[in-house]
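Note that this complex is displayed minus one protein chain, with the remaining chains in position.
First chain written, first letter: the chains are A, B and C, and each begins at residue 1.
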Amino acid sequence: MMAAAPAVATRPAQRLSRVLQPTVVVYLALVLLLIAGSILVGVRGGVLLDQGGILNILTRSTALGLVAIGQTMVILTGKLDLSVAYLIGLCSLIGAETMAGDPGMIVPAVLLTLACAAGVGLVNGLVITKLKVNAFIATLGTALVIRGYLESAYSGPAGEVPRAFQHLGYARIGPIPVSALLMVALAALAWWYLMRTKGGYHVYAVGGDEEVARFSGIRTDRTIIKVHVLCAVAAGLAGLFLASRLGSGAPWVGVDAGYDLESIAAVVLGGTLLAGGRGGVAGTIGGVLILATLDTIFDDLGVTPFFKDVVRGAVLIIAVALYARRRGVLR
Amino acid sequence: MVVTGLTDEAPLVRMRGIGKQFLGNAVLRDVDLDLRPGEVHALVGENGAGKSTLMKILAGVHRPDAGSVELGGSEVAFGSPREAQAAGISIVHQEFNLLGDRTVAENVYLGREPVRRGQVDRRRMEADTAELLDGLGERGISPRTPVRRLAVAQRQVVEIVKALSTDARVLAMDEPTAALADHEVELLYGLVKRLRERGIAILYVSHRLREVFDLSQRITVLKDGELVTSKATAELTPDQLVRHMVGRPLDALFPDRAAEPETGAVRLAVRGGGNARLAGIDLELRAGEIVGLAGLQGAGRSAVARAICGVDPFTTGTLELDGRPVTIGSPRAAIRHGIAFVTEDRKGDGLALRQSVRDNALLVRRAAFGRARGLGALDLAALLRSVTLVARGPDQEVRYLSGGNQQKVVLAKWLAVEPHVLVVDEPTRGIDVGAKKAVYDLLRGLARGGVAILMISSELPELIGMSDRVLVMHEGRLAGELPAGPSEEAVMTLATGHATVEAA
Amino acid sequence: MTETLPTSRKSRRVRLADGTGPVLAVLAVLLVALAFAGPAYSEPAGYLALLKRAAPLMILAIGQYFVIVSGGFDLSVGSLVTAEVVIAARLIDGDEGATVWVIPLLLVTGALVGLVNGLITTRLLVPSFIVTLGMLLVLDGAVFLWTGGSPRGALSEAFRVVGREGFEVPLLGAVPWSVLLLAALVVAAVLFMRGGTGRMLVAIGDNETSVRLGGGRVERLRTLAFVLSGVSAAIAAILLGGFAGVSAQVGDGLEFRVITAVVLGGVVLGGGRGSVVAAMAGALTLEALFSLLNLLGVAGGLESAVQGVIIIAAVAYASVGRIPFRTRRST
Partner (left out) sequence: SDLPADPGAAPSQAPGESTGQSEFFDQAEYERQLALRDATPEGPADRPWEQALEPEMVDTAQYRKDGPYEICFSNASVDNPWRQVGYKTMQAEADLHDEIAQFRVLDAEAKDDKQISDIASLTSQDCDALIVSPNTTATLTPAVESACDSGIPVIVFDRGVNTDCPVTFIHPIGGYAFGATAAEFLSEQVGEGGKVLGLRVLPGVDVLEHRWAAAEREFADSGVQVVGAEFTENDSATAKSIVSDYLQREGQIDGIWMDDGTAAVAVLEAFEDAGMEPPAISGEDQQQFLQKWKDEGLTALAPTYPTYQWRTPVIAALKILRGEQVPSEWILPQPVIDDSNLDRYLTAGMPPLHYGLCGCQEMPGFPQRWQ
């Protein structure tokens, strides 16, 4: 019955656009970068993709990847979350302090951390939907509040993570860290949620046009709250991962790494539209890998951090300009 | 969910004493309305009369400040469109409510995606959409196409399919034909009849009186938010209806044509114009005449307008203004050459909705001419009066105006630059008879003052009534030219490509 | 709803006040609170000092307002301020004579950075959030790449006059030059926004297409907004460098602070609504708040928490409370 032959005319165009999906472009760019990087590093007598290099790229991608998965969902609804950086620090502390070195407390600590993170996400979502505060301001406000708490309650790393939990951060299979696998698994889950479930459809709908979504009977507020909670939980996971790497909680671990803006950059680099409604997790992971690969290449080349910043900024702008070009052409 | 047995005595929807205020202004006062199963109930009135508002109250978008809504005998109070939908009330909004980046099927089932084993059942969704589209006779739309790629008319079809897909008992349509060409309107007629036979109650808002008489069994007239009358269609004549709506009898709808249009100097001439959407466009517009541009939806009428006005310029051929060849590569260039362009999508292209009437009316002047405006002083009040705008004042934000009044603001901003050539694309879309007449008079007045006008309209009677000549398009080319007052058949023959007549 | 008619005096006033009300109320409360909290605020000198301190942020707010109201973001102003100060110090290097050409050069640099932001945003169709985020990274990296990691050189006395010194006025006492400059810029900004170009910027933020079809040079106007923002950053840098001398941290966090200020003034992110006076009032409010918290001896941590809560509350009030507020006005 699904007959409807008329689709024929549009098929080639669809196929073309599927081939040129930003996701595909991102991974193509990643491959090119790896090749170019290997050559550059090779010229200087190193090897980019040896065991250590792969390990490096993947380890570096993990924390940012976790946050960026959450950020993707938020951005898909046309919002953004600037509170993740402070939240990561907060969550690493909650986790590490609850565990306090006791392996028996791992599960309660993880649950508690994620619950707290979800709470923060809930506040973000409620402020945005019920108080009608622009997401930029709402999450910036939350970030300031968390920062205030961290500043007054902590003056350095605190808590202690038991060894058993540290395996999360260090265990690996060959050159592949287990945590990176977990991150990819989470990305897959997020991908399934966004592409296959009703909730995911509504995320795209809200991002496409909130008004239209509401008129169509979607509970837009709920969707927005949900993505903020999911994003905060993803940040919570990143916090826990970092705690397992660091052995304790660290208040500024998220801020120092600039995970707020960097996660947004990764998402956009991955081809997700900042305005929402288009894009996805697969691209984001590509974006994260590109950033991590760039870092690794620069480290191998011994480039100064200032130069890295310049390149990162340029890559971000150029990539997004290319997407915009492509979109213009296809239209 | 069958209602065939119900008689006239049992309305499915009973709205009583509905009142609604926006920002302290009463837009509805004590309005009653009954909807019976299997009945098309037309709701008419001038722009801003409150039709859309009443419909939105029924559909749960707004809550009434006063009065009650009963559905099937029990009182309901919908807090959201979702609740209304669940109760079987579905709405086709006046403005589009589609997501450009999602497919047709995803749009149709938006918010109600069928789920199978925790996942959205995409296949079923697409199959059902295809079936619904088939039922409408729309074979040109694939359920998997992103809506962004559809033309306006196709989007309207998707809107209707979306409303139908809910198995609604009550269907409210707010100007569903505003963007449709006549042959598509025919399809819609058939569709509405079939829905009626299924026992669905239909509330139908339209400014096209012909449709109202063709389709409805009952007509309710609103004026300034109050109920004027509610009568069986059979008891009303078009003249009476217009009198109810406007409050006075309306004499001849279309103003007299120009006495001798051929005598005007050629203002604008296109020779061999073409671009991605068009080929071999040859046309001349003379000072003082109104040239109609007819064609089916998608024939390229808007494309011609956009090309002349520099939005999607011609890539081949020449364009002459007052006998001098010019290149027009941007809207700015067009405007500075005295060409004005009233676009068909007023919300998307025409208005800065959150700005005041004043800022919108002055927009083109400021945008195209800046400081060194080679224009005379402007009497804003007179300008707004000339388009018979109804607003609280020049500081009112345009988004709070009714659709028709918004259209008048669009006209006003173009008139403010005193154009020599005026291209109007669907200038009366969504505006009431009274306002339409005002627009007609306005256009004719401009023509008399020496402006050359190219008018596009999907309402054939209007196009025929207004034009001094009619050009007809078919698939991106001019299929022929007809003199003043052609028959609808003549136009349609050319438009459907059944004949080509050499241009005179 | 029936009169068609014209420009009454009353309605003109309404337009000027649109969105300005709430922030002015908050500002008034803060100023009164300041008078109670600190003896210095019982005389004009105290308020002049406040204005002097607020001047850079208020000037940045003017620039940021142009960008925001036309539908963009400028995240690069913070790093631009830092870059300008560092550039000034290196170029002047203590040489009084150099001041004369360095100041115009700084203004040109600011304009150039804005021009690049604007051109990439409008010609390459990259969202301004991303462009300016990239620019932030590039500037951060490039300027220190140039100076070798930390500021070099020194500012001249002449350079520092505007940011630091004042002139005597009979009743008021010493009026800082920066306050005079601020006043001039305020007048200029208000006049600009009343003119055609200003109204066009707002209209672009509301509906870009309508302006383009109306013959407006959208790209140029939006670029102009970025240029003005860049220039405002240059002026702010001159004031800040003058106020406190060379530092590698002058601009840190200014981008978020100024966006907060503008939004606090009721300007809607995404464009199309808000007044420039309100944006500046937002900046002044923020500075008054900091001063008050400081006077009350609120500790560092609490300070940012309070700031977070207040911006959320203010924006929530403005958006949830907007409708009743408007109603009162319009009846």
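By our rule, a residue touches a chain if its C-beta (ideal position, glycine included) is under 8 Å from a C-beta of that chain, and two chains touch if they have at least 3 such contacts.
Everything numeric here is computed off the predicted structure, so don't read it as measured data.
Taking the full assembly into account, the omitted chain touches A, C. The residue touching the chain not shown here, chosen from C:114, C:153 or C:308, is C:153.
Annotation: of C:91, C:244 or C:302, C:244 touches the absent chain (contact as defined above).
Interface note: of C:33, C:124, C:186 or C:295, the residue touching the hidden chain in the full complex is C:295.
Here the missing chain is touched by one residue of A:105, A:257, A:282 or A:297, and it is A:257.
Residue C:89 is the one among C:23, C:51, C:67 or C:89 that touches the chain missing from this view. Along chain A, the points of touch with the absent chain fall at residues 51-52, 55-56, 59-60, 63, 151, 153-158, 160, 163, 166-167, 169-172, 242, 245-248, 250-253, 256-257, 295, 299, 302, 304-305, 308. For chain C, the residues in touch with the chain missing from this view are 38-40, 46, 49, 53, 89, 148-154, 164, 240, 243-250, 252, 291, 294-295, 297, 300.
The definition used in the following text is that only the chains that are shown with their structure count from here on.
Taking each chain's centre as the mean of its CA atoms, B is the chain most distant from chain C.
In terms of their C-alpha centroids, the spacing between chain B and chain C amounts to 43 Å. One inter-chain figure worth recording: chain A and chain C are separated by 31 Å, centre to centre, where each centre is the mean of the chain's CA atoms. Interface of chain B with chain A (complex): residues 61, 80-82, 85, 93, 97-102, 106, 110-113, 115, 118-120, 123, 126-127, 130-131, 133-134, 139-145, 148-149, 162. Per the touch definition, chain B reaches chain C in the complex via residues 23-25, 48, 309, 311, 330-332, 334-336, 341, 343, 348-356, 358-360, 362-371, 380-381, 384-385, 388-395, 413. Within the complex formed with chain B, the residues of chain A that make contact are 1-7, 10, 13-14, 196-198, 200-202, 204-205, 208-209, 211-219, 277-278, 331.
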